[in-house]
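One protein chain omitted, others in place.
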Amino acid sequence: MAKLRGTGIAAVNYPTGMNLGGDPSQALIHATTSGSFVVALSSTDLGQGLRTVIGQIAAETLGVAADEVVIDTADTDTGPHCMGTFASRATHRVGNAVKAAAEEARTALLEVAALELNAPVGGLVLDGFGNVLVAGDPGRCVRVAEVASKAQFEYGRTISGRGAYMKPKSPVDPETGAMDPDSTEAHACTIAEVEVDTETGQVAVLGIRSAYEVGRQVNPALVRGQIVGGAWMGMSHALYETTEPYYPNPDHKPKDFSEYVMPGPAELPEIDCVVLEVPSSTGPYGVKGVGEMTANSPIPAIVNAIYHACGVRVDDLPVTPEKILRGLEAKWATESAAAAGGR
Amino acid sequence: MTVVEYFLPRSLAQAVDLLSRHGPDLLVIAGGTVAMPLINDGISLPRQVMGLRFVGLDEIEPSDGGLRIGATTTLTSLLRQRHVPMLAEAARRTASWSIRNMGTVGGNLFTPPPGGDVAVALLALDAEVTLEGSRGRRTLALSEFQTGFMTTALEPQELLTGIGVPAVAGETTYVKFGRKEANTPSVVTVAVRVARDGEVVTDARVALGAVGPHALRARKAEAVLVGSSLEPGAIDEAAEAAAEECEPFDDGIASAWYRRAMVRLFVRRALEELVQHVALEGR
Amino acid sequence: MKVAGHHVLDAGPREVFDAACDPATLLAVIPGCEAIEQVAPHEYQGSLVLRLPGVGATFRTFVRLVDADPPHAAGMEGRVEGPMGTIAGRADFGLTEVDDEPAHDGRPGAGSDGRSIASRTLLEYRGEAVIQGPLARLDSRFAESLANTLIAQGLQALNSHLIEASSTVAPASGRPSPREAPE
Partner (left out) sequence: MGSRIVSFELCGREVEVLVSPMATLQSVLRSQLGYTGTKEGCRQGGCGSCTVLVDGEPMMSCLLPVEDVEGRRVTTIEGIAPVAGLAPIQQAFIEKNAFQCGYCTPGMVVLTKTLLDHHPSPSRDEIIDALGGNVCRCTGYAPIIEAIEAAAAGATTDAGRDAGDWPDPSGER
């Protein structure tokens, strides 16, 4: 029984968002009477943490605590327009729209606070803990909740903001083919280490180590979660998962979790990552997208590591044990033919 | 859900009576891990169902050096018994913790490949099954009980009530190979038992799972082993014979080609492991 | 769903053909067959009980013999209907007399008892069926494997029936008793 080890490397440049026919997202924010802020969006959180990071961006811009912000993504029929949650675009596109809406709402808040504190708008600051202060005179302050309540019951005003962001459509230059399809790009490089069992064709992934450059991190815990989970999913795409079976009969496509092959906790490799932050010029607070790209570079890195380990180059996914065994048989046949020819 | 009546008899006599009164359209379930997925998916649409959870067939008892296993004994109970280590190992490698808490040893004999891994170990141990119905009780070798893909020798009015495992004669090894380590359907499962007089093999069982319509005995491989001393040549020949006589299939887990190759490999590995184990014990 | 295979039976083509057209024989040899009646020349209907894991069901069956060329060939059109869905299709059979050679497919039961047999029949079959209803959602491996199992069991039973018929004067009747363990 031979177990062969190999190392592979791969890198990815990942565009945040898409060109489309123009790529807009919009947001509306308003304060409730209790001083919390509601961000209305049509951008769906499909589990990636959008509500968390958008809430952080809104809170940061408004100058209030994150738990004072409610993200309402209830209804794509009635909410402000969004193209959707895909292409790692949400933090960048939706974040920009929310930041713009929050800036307008913050100004509206400070205008009412200025009336209460009898101070110019430009001289007011938010402390991030629910208070509006007069800069340089900390004794003069008012609770955000009080401002919000008085705006509605005494001044008859709304504290609200509108935000829109759009990546305009970029046509292809017919002469050069040049275009500007994305707003910013994130980058990553992965080194994978594998062990190939030449008798079973099974591949054990021993390690996936990556460096990511993802712009400014809004929530480092979520970024790390995406990278670690994405490495696992990349390994799964590389070696296990397929809805199209690799056998001739399409009827063998898996119908449930007992047949849809994916790795379990025992197959977990050592996953490590470092994150570099080079803020983008177009994202809110310099963000880029980090969602989809995390499953990308692990795949070619693993396939390259397999080639390095046993000399079998497989170019369709997943790399099943059968493909490796057949590849090894073909390789040995070629080698022995060459050896015979050389004699 | 099309079920209009769900019976939960409290004794075997009640269960047998219900079956004879309602006939073969009465679907019998125990742990539910085979039937409930089909019912939830609307593939099986039973009107009357009988659950065996409370009939009291869930005991394991030592018997003549072997075991008597009630048909509704959970896989978790089988895992925890210490009398027959190969059965504990087979249970340990079957499905997941939650499923082992529900699935039964009897039910495992009805699980179509690539599941049904405990049946493979039972086959290598010459287990026999007890069937009871309104016409009485009979016992049958497990190798005669599984008759085809999803079919058994169970008559319409009968229930599987128990599994008898004789005293284990010889050494055993159990190997399950899947695409992943835990909770995996089998690419192939191999259970071997070899009895020896000195160096010479006097009796051999090679049972295979997930490479046929049900758990299979590789009888040609067994014949190769009997009379040998488990020398490398005999092991290779037995592995080759097993690969030739198995009846593998394609599914989403593996192709027939790959399964056959893995039968050759894992029959060899199982026999080599057995030899090593015996060598260590002998020191 | 497609099935195909072949089987050697220990009787001549004429005996095989006649047995396959006899409702009493069919009742005895078709796995799970509870009732069968001839409703017209070469047309039969009946019921089939299959106790499969997770599924207990009675199926109504309808079979018509078409393109019969006794005793060499026949086609069969049929439908099986039950709560899990419907299987409808056609199968074609060819019967060829063969020399007294060992069984072609190596299955136990086909002339394996060493008795000398006057003539044997190679039965070849090829069928295609469409599955509709909930059953169609299962992997085709399930339906095909099950069909192959039932065909193999039916042909084994048919063979036992033919051997029995040739060794006794009276025709065999009733369902065969479950096989005992050979030990």
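Odds and ends about this structure:
In this document, chain identifiers A, B and C correspond to the written order of the chains, with residue numbering beginning at 1 in each.
Note that contacts are C-beta pairs under 8 Å (C-beta built on N, C-alpha and C of every residue); 3 or more make two chains touch, one makes a residue touch a chain.
In this text, all values refer to a predicted model and were calculated from it rather than measured experimentally.
Although it is not drawn here, the omitted chain touches the following shown chains in the complete assembly: A, B.
From the set A:P120, A:P138 or A:P220, the residue in touch with the chain omitted from the display is A:P220, counting the whole complex. Among B:E5, B:E231 or B:E244, the one in contact with the hidden chain is B:E5. Of the candidate positions B:A88, B:A141, B:A169 or B:A182, contact with the hidden chain is made by B:A182.
Of the options A:A74, A:A135, A:A266 or A:A333, the residue whose C-beta touches the omitted chain is A:A266. Where chain A meets the missing chain, the touching residues are 46-49, 52, 56, 59-60, 65-67, 128, 216, 218-222, 224-226, 228-233, 256-258, 262, 264-266, 268, 271, 285.
Summarising the interface, chain B meets the missing chain with residues 1, 3-6, 8, 31-33, 36-37, 39-41, 49, 51, 53, 76, 92, 95-99, 101-102, 181-183.
Please note the rule applied: only the chains that are shown with their structure count from here on.
Set against the Cα centre of chain C, the chain with the most distant centre is A. Centres computed as Cα averages put chain A at a distance of 59 Å from chain C. Centre-to-centre separation of chain B and chain C, using mean CA positions: 28 Å. For chain B, the set of residues that touch two or more other chains comprises 37, 250-252. Residue positions 249, 252, 255, 259 of chain A are each in touch with at least two other chains.
Across the complex, chain A meets chain B through its residues 199-202, 240, 245-247, 249, 252-256, 258-267, 320-322, 325. On chain B, the positions that touch chain A within their shared complex are 37, 115, 177, 179-185, 250-255, 257-258, 261-262, 265. Touching chain C in their complex are the following residues of chain B: 2, 24-29, 34-39, 41-46, 107, 110-112, 140-141, 143-144, 147-151, 153-156, 213, 249-252.
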